[in-house]
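Every protein chain of the complex appears in place save one, which is left out.
By written order: A, B, C and D. Residues from 1 in each chain.
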Amino acid sequence: MNNAPLLELRGVGITAGDRRNRRTLVRDVDLTVAAGETVGLVGESGSGKSMLVKSAMRLLPRHAATSGRIDFEGRSVLGFSRRELSAYRSRDVALIHQDPRAHTNPLRTIGDFLVEGVVAGKLLGPREARQRACALMAAIGITDPEHRLTQYPHQLSGGLLQRMMIVAALLPSPKLVFADEPTTALDVTVQSEVMAILQEQIRERNLGLLFISHDLDLAAAVTDSLAVMYAGTVVERGTTAEVYSRPLHPYTAGLLACRPSATAVTRLKPIPGRPVSAYEVASGCAFAARCPFATEECRKDRPQLRTVEDRLVACHRVEQIGAELAQVVHS
Amino acid sequence: MSVSTSAAGVPARLRTSWRHPATALAMTYVVGPVLTILCASFLLFAVLTLSPGDPVAQLLGPHASDSARAAMRVRLGLDDPLPERYWHWLTGALHGDLGTSLTYREPVSDLLAPRLLTTFVLVGMAAVLILVAGLVLGGIGGTSPRWRPLVNALAGLGIAVPAFVATTFLISVFAVNLGWFPTGGAGSGFTDRLWHLTLPAIALSIGYAAYLIQMTSSAIGEEAVAEHVLTGRGRGLPGSWVFRRHILRNAALPILTASGLTVAGLVAGAVVVEPAFGIDGIGSLLIRSVSAKDYPVVTAVSALIVTVFVVVTTLLDAGQHLLDPRLRKGR
Amino acid sequence: SGGSSGGQKPVSADDLIPSLPAAKADVDRITWNLTGGEPETLDPANAATPQSGQVVRNLCDSLLTLDAKFNLKPNLASYDQQSPTKLVLTIRPDTRFWDGSTVTAEDVAFSLRRAADPAKIASYLFANVDSIKATAADKVTVTFKQPDEMFTSELANMVVLKKAFVEKAGSKLGTPAGGLMCSGPFKLDKWTSGDSITMSRNDAYWNRERRPFAKSVRFTFVTDATSLAQSLNAGEIDGAYELSASSVPALQKSKKGRLVFGLSPQSMNIYVARPDGVMADGKLRAALQRMIDREALAKAVYHEAATPLYTMTPPATWPNAQRAAYEKAYKAFETARSYDMDAAKKLVKSSSYKGQQIVLAIAAGDDTQSRTAQLLQQQGREAGLTIKIQSMQPLVYAQAGYDASKRKGVDLMLSSNFSATPDPLETIGFTFLPKQTYNYVNYDDPQATKLFDEARSTFDGAQRAEKIVEMQALYEKADAIIPLVSTNTTTFLNDRLTGAITSFAYWSMPQMAYVGAAQK
Amino acid sequence: MATLTATLRLRRMSTRRPGDPLLMVSAALAAGLVVLAVIGPWIAPYDPAATDVLAASQGPSGAHLFGTDSLGRDIFSRALTGARLSFAGPGIIVLGSAGLGTLLALAAAWHGGWVDRLLNRLLTLLFAIPGVLVAVVAAAVFGAGFWAPVLALTLVYTPYVARVVRSVAVRQRQLPYIEALQLAGLPTWRICLRHLLPNVAPIVLAQATIGFGSALMDFGAVSFLGLGMQPPTAEWGVMVADGRSEVLDGAVQQSMAAGLCIVISVVAFNVLGERLTQRFGGTR
Partner (left out) sequence: MTTRSVIAPALVVEGLRKEFPAHSRGGKALVAVDDVSFTLERGGSLAVVGESGSGKTTTARIVAGLERATSGTVTAAGSGKGTARPVQMVFQDPFASLDPRQRIGAGLTELLRVRIGLGRAAARERAVGLLAEVGLDEQHAARLPRDLSGGQRQRVAIARALALEPEILILDEAVAALDVSVQAQVLNLLRDIRERTTVAFLFVSHDLAVVRQVTDQCLVMRNGRVVEQGPTAEVLDHPRDPYTRELLDAVPRPGWQPRRRSA
């Protein structure tokens, strides 16, 4: 186990489609999650966040292909045999989805759903598994857990169901949890509660967490480090505090600036244009079309992630525009 | 047949908002179907009664006097008002007396009983063929992307072969040229009957089996890419576990419906196949009775076919309510 | 295959075979198909279809009978025409029903009176009957309102039932549930609706000569020509009468049995369907007579199971004794109506025909009729006529047979006729007497009517033949009926069997009693 | 919400995918068949009704591509000529049932409530009566021929169209754009005809295409049973039935030619309909 990070993505690319029209969805992504670390992955819709998680679990649909390296504890996930893969999925990692209702089988009880992972993986016996599940449910404040086991998904509210997803994810004691926008479908108050539970459990067990969100504020509040994605690539990576307070990439800065403030009424500074997908970008920086600082170089060459002030940024002009960016965010 | 092949989907049932649960159940499973059967049988009865052609023409031959004809019409109640005749028929039918055939001058129930057995064996054989072929091939098509195109092509072709064309083809090849099977008759005794009914059962089943293959294949295929199945995979559940508990279990509902509807439609399909093979079942009886305007027989056979259909669909409905917890406990 | 028709030359009357060589030994079981399908009833008074009549004749004894050459013979009774209006039947003394009871004069009188009931299909035969009485223990006397020569020959199809049984069975008589009680060579075993009728030998049958060879006979009901031919070829079914023309070629090649054509009074004709309309023009009707290639029709549609026909009454209805007289008259028509398209065209030209549509009605679903009509249509086109085929629902078609209102708009009707007895008078009467059922064109010639009445009261065959031939010369001039072919009785019999009656006389005798093993 | 957007985008992506080879092939085949059906009688080498007893029941040859039937008619010409009637019946059935079904479906979807419930009851009733039964009874009432089965099958097919279109229309009806139009005060007929109808039209088309295949088979079946078109009419169902009597003699050409015509046509229209359904995202 030594120093190898829990999860390491190197130059990951994802393409999808049939032979005649293949599309790049994700391009050249590097990302690491260390044990006990909470990493945030933020980006607007379609930037490839979910695809990245799916590829890390080898859950991509048949017509999609992954390139690059994905290592878990130093072992190549893409090279896993069937058995290894099964063990990896059942013990090492867990996935919490955005829409819990679509991700539970409507015809089976919550009890079946919660324990089948550990029972099928022969980690626990059925009875033991149910006891553990009840204990865990009680711990996160779900009343009458025994009764919940016999209920069906449609009888539970979205918030409760999402908490069940968390229980199901934690039951096999994985080392790493992927949480793909776990609260997007929920009310703010419920979101707060679900996030609190998730954070509490992750910290308690010292698990790795890859937290995906399009809400920069939320991600900033719950993560240790942040990766910002745009059009299938990571444009900036660093510790949460730094990225949030002093973005180096114009896109990160733009995102921060365009959020309406919860405390003051100001005229918003939107990013012009619309978000694009990876396959819509021909060459050059994907953000160039919307970037106020873009130059000819940006439009021609794709910037690579490079280290700038302890951070990784994919921008040709980081050095030149630093001061202006700060102004954009904080005015 | 089409209506046969185009037969698809369950007739959507009314979701009535009756207050009392028992009333609602009775409404759905008893009153509705019974009303449907009554309406259908009355419609057929009325339409047939109003059709041109005098059944007495055949009963008395060409040389009878007008007064003899008139007397016969009175005796058979042919001149009574329509509702009265229907009421008469209905009350009789409720007491097990389906009336007396005009052409055969014997009780309709006596005519039906032996023919029902023939048709039942034919339909039973066809049902077995359909279910075996449909579920096995459909299962292969649904689970194996490699075989799917072939299975789909087969099903597509099968659906396009009308029973009457299949009949002609089968007779020409297997009966006339190869001499493996007889071309007609229902046979007597168990094995002889099976032997006689093999070709008709195949002809009858081709279209329906193809339909079932399609439905099964697409139900399994659709379920296989459902998000909750993805969740199962993501939790490292073994493939067979996911297939049995998530894919098959969930696909079972539409497959059950399709199977049931297919079998319910078979009796109607026999109307085409039986005359073509010279099998004297209720299908042939219907065709003959229609041209002889033997309305007690036609009404009884039609009511029977409709009843079988309605009963099967009602059972399917009930089965769905049992199998689907979402329907079981209300919303 | 046994001495059936020679393949190439058209079948002529001389090629027809009345019966196959006599059976040599008993057989256990014969499976025979009723090509018309399941009988609607076995009640003799209503058994008017080929299939129901055929079965009944084996079960119940007719008072008189025919032989294979249509000669009238005594059977259960012998007859004595004591005067033109009085007929006395003498019942054989030793006759017994299946249950062992004696056949009495009362049973005979009862059976006849029952058939005369207007609600029975056969009742029309009794139109001239005044009374039916059992006048002695073994005698039944029938008196007539007016002399009726035809009645006697109809007695070949009149069967006797046990009175007590009939009264008990009521309306169930002759159904699968009700059964029958007769004195015939076979006893009814079982009628399984939709499947078969089985009958077994009546070992106590009074007529030793007619004792059946077969222990049991099973009648099947296959109607589909293809299925039937296949079953015959496979030996599953031993034989059948009245095979469909379309299965003739295949069966002729059969290695399992032989196909035989026999004389039959059945014919296919075109009836002019109404007195008005385009066909009212006599020239046009005459054109029709000449434009039809009857030979080709017999060949293409019937595969030679039919013989061209040139008068309404087919040769099979001629009494054997007067054959020569009838034949002479017939030849004249054969020449005058022979196929001649040029003559037909001329006739059409000289007629009032202006290209109107001529509607020809046929029964829907009747393959032979449909093919015949198609051929007629084609030949009509050659002659310059536009013929439109109108398929009628079988029931409507049947109704149109006697109800003029159902023939509205129809100019011609294709119709097959059959007369069960060797007597041309019956058909002629229905067709050419005023107000009769088939007199669609309102033919009314007092001279012909007079001849008809005289013929009916003439019990001497030769004299009657004279009158009929004279009458025929009159009514055929009207061309109200365009005869097409006389359809032969086609019989298929498995080679293991023989003895079958192969002329239409089978319908008036216990035909299954004759069939037995071909080898000792 | 983000994923909602993503799936919508995905769908958009797939509907704009340019080439669906199966769609193109089946559309071309179907179109070709329709053209043949229209011009068939003119290009047929022989008069389909011309009998030639001397050349009866011949196998395929140069003079007679598919051989001749028992009356010596050219089967190829009959098959070609027969296409017109064989297509006309289903064509009318499909037009009628699609029109009627769409009308009912729109009315039910728009009004909801008791109108919808009444329609639903009616459809359930119609579903329960098998199509063949209706066609058979119709033939008994109106007499065998063209119109009886056509009208009966139109009636039988209506509920199938109505059910599918209704479900699509109900879905459309609930979309905000319809409410926006209502709010804007546009007259109901205008919303129904100019907005709702065009949006359900593709699915009606797809449904009608599949229905055409089924109708072709059912229409043929009714003729085959002797309750529809009558011989000597050149129509495929009639031809299959007609050829049956020759099968014993080993002359299968008539039945097989007509049968193949039916199968090929049905496959073409079924595939086309299925591809259209897929493209327009309706439910089967």
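Methods note: contacts are C-beta pairs under 8 Å (C-beta built on N, C-alpha and C of every residue); 3 or more make two chains touch, one makes a residue touch a chain.
Everything numeric in this text was worked out from a predicted model, so none of it was measured.
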item	value
Candidates D:Val38, D:Ala63, D:Ala180 or D:Ile264 - the one touching the absent chain	D:Ala180
Residue, one of A:Ile271, A:Cys285 or A:Leu305, that touches the chain absent here	A:Ile271
Missing-partner contacts on chain D, residue numbers	1-2, 4-5, 8, 12, 16, 175-177, 179-187, 190, 194-195, 198-199
For chain A, residues in touch with the removed chain	44-45, 141, 158, 187-197, 199, 214-218, 220-222, 244, 254-255, 258-272, 274-275, 290
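Convention: only the chains that are shown with their structure count from here on.
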item	value
Pair sharing more residue contacts (C-beta pairs) when C-D is set against A-B	A-B
Separation of chain C from chain D, taking each centre as the mean of its C-alpha atoms, in whole Å	47
For chain A paired with chain C, centre-to-centre distance based on mean C-alpha positions, whole Å	92
Gap in Å, rounded to a whole number, between the CA centres of chain B and chain A	53
Shared interface positions of chain D, touching two or more other chains	140, 143, 227, 244, 247-248
Shared interface positions of chain B, touching two or more other chains	52-53, 171, 176, 275-276, 291, 293
Of chain A, residues touching chain B in the complex	57, 59, 61-62, 85-91, 94-95, 97, 99, 102-109, 112, 116-117, 120-121, 152, 154-155, 168, 172
Sites on chain D touched by chain B in the complex	117, 120-121, 123-125, 127-133, 136-143, 153, 156-157, 160, 163, 210-211, 213-215, 217-218, 220-221, 224-225, 227, 237, 240-241, 243-244, 247-248, 250, 252, 255-256, 259, 262-264, 266-267, 270-271, 274, 284
Residues of chain B defined as touching chain A within the complex	145, 225-238, 241, 245-246, 249-250, 253, 323-326, 329, 331
